[in-house]
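The following block contains the structure, expressed as structure tokens.
What you see is the complex with one protein chain gone and the rest in place.
Presenting chain A:
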Amino acid sequence: MTTANVYQQRPGDDVKAETPLHHANLPSLFGKGRNNPGVTLRERKLLGHLTLRGEAHDSAFSGGVHKALGLELPVALGVVSQGELSLQWMGPDEWLLICPRGQEFALEQQLREALAGLHIQVVNVSGGQTLLELSGPSVRQVLMKSTSYDVHPDNFPVGKAVSTVFAKSQLIIRHMAEDTWELVIRRSFADYWWLWLQDASAEYGLAIAE
């Protein structure tokens, strides 16, 4: 029996929700910019983010996670995904689950049911962070300008995710497909990253996608 206070934290669709980049009015920029942009930015807005903690070596834990999510627990610096659902290694006992908007409450309940009785933690952090997707042939150049971490494919293959120092602040870089990278950022830093990415990708051409 858990005493965790589990409740639906997302208000209904009739309640106005502003994304972390609401003030930048990204929809007004859709379809503008160069014809062949080197970098395409997409705000993956208002997704569900859950932090999951538990004992990685406990087969009851890893089995329970697989039962609840259909995803295997990734090992160090890994991210696994299935459709819109992704599970990322954050530390030896911590993972980040990102799911489509509105599914986080159901997934949290599934996880708690499958992991009942174990020493675990599930926290909804959807309000605290957001996801930016960068795609295009010049994304790696933009990342190389911004971080000291080696983003060459030999060192950073698809399916790897690292939390690192980026442009004097800190975020998570995820390599999801050959030319597709994701940045998991703090909500309060969204404007800073937006300004930084505009500046860093200006020379390659930046487009905003829906």
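The rule we apply is simple: a contact is a pair of C-beta atoms (placed from the backbone, for glycine too) under 8 Å apart; a residue touches a chain by one contact, two chains touch by 3 or more; residues count from 1.
Note that contacts and distances are computed from a predicted model.
Undergrad: Tell me the UniProt name of the left-out chain, picking from "Sarcosine oxidase subunit delta", "ATP synthase subunit b", "Spermidine/putrescine import ATP-binding protein PotA" or "Biotin-dependent carboxyltransferase family protein".
TA: "Sarcosine oxidase subunit delta"
Undergrad: Given that one chain is not shown, which residue among A:Pro92, A:Gly128 or A:Pro157 touches it?
TA: A:Pro92
Undergrad: Would you write out the residues of chain A that touch the absent chain, in ascending order?
TA: Residue positions of chain A that touch the missing chain: 76-77, 90-92, 94, 148-149, 162-165, 170.
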